[in-house]
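Excluded from the complex is one protein chain; the other protein chains are retained at their positions.
The letters A and B name the chains in turn, as written, and every chain counts its residues from 1.
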C-alpha cells in the first residue's frame, strides 16, 4: 500500500527542533514532525498557588492550546496525558513547594499531535534545566483497514485508521513504555507490532533529540572554554 | 502564583533619564520600531510575527456555517485572542485581565469593524450557507506592544489565507477539495495596521513601539489604526494623562510613514512565503 506522501510504512516525517527561542519563559522548544508542529514553554521551579502547593515536591501543571479554537475536552485529555507522563520523570522532590509549568501551543496539527506534544515538552524541560530522570520520546502509529501498520500518521491517515496507538519510552532503558494510548479495535498481535514499531521509532527520535541538544551545548561550551 | 512585578525603581528612573536625552534603553531611536520579522506558511493562513522579542502567531481557518438571520448574505468573521501563561508568567487563561480584553477588542475593531474583510464575498447561498472565517491569535511571548504585533499578524494571515473554491449549482453548493481545485484567497478591501505610541514622564516623552519596560513605566498610550490609503480606521487612547492636540497630530503624521513601511514588509513576506507542499 502506498502512503499519500510516498513514505515507507515505518518511515517518520522529517523532524525539526528549535530550542530557546522564547524570551520570557525559562526554557522553550518547538518540535515538528513534518507539518505537525508544537511549541512548548516551561517555567520552573517558580512560585506556586497555595492550594497547589505540595510540601514534598514540585507541582506540575500542563496547559495545552489547540491551533484553532478554544481548548476542548480532547485537549484537556492531552494535558493529562503529558502531565502523567512527566510527573514521574521530573525529579519533583528536588524542588518542594514550587511549580513547574508546561505551556503547550499547537502551531499546526497534521496528525500525531499528542506524541509531538510529549517530544516538545521533553526538549523544553531539558532546555529549562528542570532535573529529569530521563529523556522521554513519544511516537504514534495507526493500523489501517488492510491490517498494515504505518508510523507517524498524518491527519488524513489517522482518519482512515481502524486503531491508533501512541507510546512514549525513556532514554537508554529497556523497560516498558512510560505512556500508552491505544484506541479502536485491534488484536493483541497488532498491538505488539505497534509496540515494536513505536519502540524503534522512539529510539530514532531520541537519537535526534541527542543530536539537537549536543549541537546547542557544544556551541555554548566552546564559548565559555575560551 | 507568580505575580508579574513591575520594574525596579532604578530601571524606571533610568528609562526616563535616557529618554530625556533622546535615547532608549534597547539602543533604538525614539521613532524606531524594533526589528520586524514576518514568517508566512507553509499552511495558508499561518503567520508568525516577531517584533523584537515579542511574538504573535495568527491562524486563520474557515468552515461552512449558517448566516445570522439579520444578515443572510454576509459571512461570519470571528476573532479569538487570549493571553496565556506562555507569553509571560502570571497570565491566567481562566480570567482575562484588563490588558487582555483591551488587546482583543483593539484587534477586533481594527480588522473586523473597519470592514477589512469583504463579508458579502463569503456568502455561498444567501440565507443558507456562508463561510465562517475564524482568526485565532496566539500570544507566544510578551515583550511589549502586543497590539501592533497582533494587528500585523492578523491582517497578514488573512491576506495569506486561502479558502476552498465553491461552485453553486442552483440550490446545491459544491465545495472543492484543495487537491482538485486551487483554493482562493479572501477578498480583502484594505489592510488596517495599528501603530502604538507610549508617553512617559509627564506625557511629554513620546516613543513609538514601546518595549515592555516602557509600557510598564508609561503614563499614557495612544494607538492609531491606518490603512495604505492613508485612512484612519480606529483610534484608541484609553485613559492616562491628557495629551495635547499637537501630539496627536504628530503621532498621526508619524504613523502614516510607519504604516507605509509596515505595509511593504507585509507584501514582501506574503510574496516570499514558503509554498504549501501538500
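Please note the rule applied: a residue touches a chain if its C-beta (ideal position, glycine included) is under 8 Å from a C-beta of that chain, and two chains touch if they have at least 3 such contacts.
Keep this in mind: contacts and distances are computed from a predicted model.
Student: Considering only the chain that is not displayed, what protein name does its UniProt record carry among "alpha-glucosidase", "Trafficking protein particle complex subunit BET3", "Ribosomal RNA-processing protein 40" or "ATP-dependent DNA helicase II subunit 2"?
Tutor: In UniProt, the chain that is not shown appears as "Ribosomal RNA-processing protein 40".
Student: Any idea which chains on screen the missing one touches?
Tutor: A, B
Student: Write down which of A:62, A:102 or A:128 is the residue touching the left-out chain.
Tutor: Final answer for the missing-chain contact: A:128.
Student: Touching residues of subunit A against the unshown chain: what are they?
Tutor: 26-27, 43-48, 91, 94-99, 126, 128-129, 131-135, 170-173, 209-210, 213-214, 217-226
Student: Please output the residues of subunit B touching the missing chain, sorted low to high.
Tutor: 5-14, 17-18, 21, 23-27
As a working rule, only the chains that are shown with their structure count from here on.
Student: If you average the CA atoms of subunit A and of subunit B, how far apart do the two points sit, in angstrom?
Tutor: Chain centroid spacing, subunit A to subunit B, equals 31 Å.
Student: Going by the contact rule set out above, which residues of subunit A touch subunit B in the complex?
Tutor: The touching residues are 22-25, 35, 39, 41, 43, 46-50, 63, 65, 67-70, 99, 101, 103, 105, 107-108.
Student: In their shared complex, at which residues does subunit B touch subunit A?
Tutor: Of all residues in subunit B, those touching subunit A are 1-2, 42-43, 46, 48, 53, 55, 57, 59, 61, 80, 82, 84-89, 93, 134, 136, 138, 140-143, 278.
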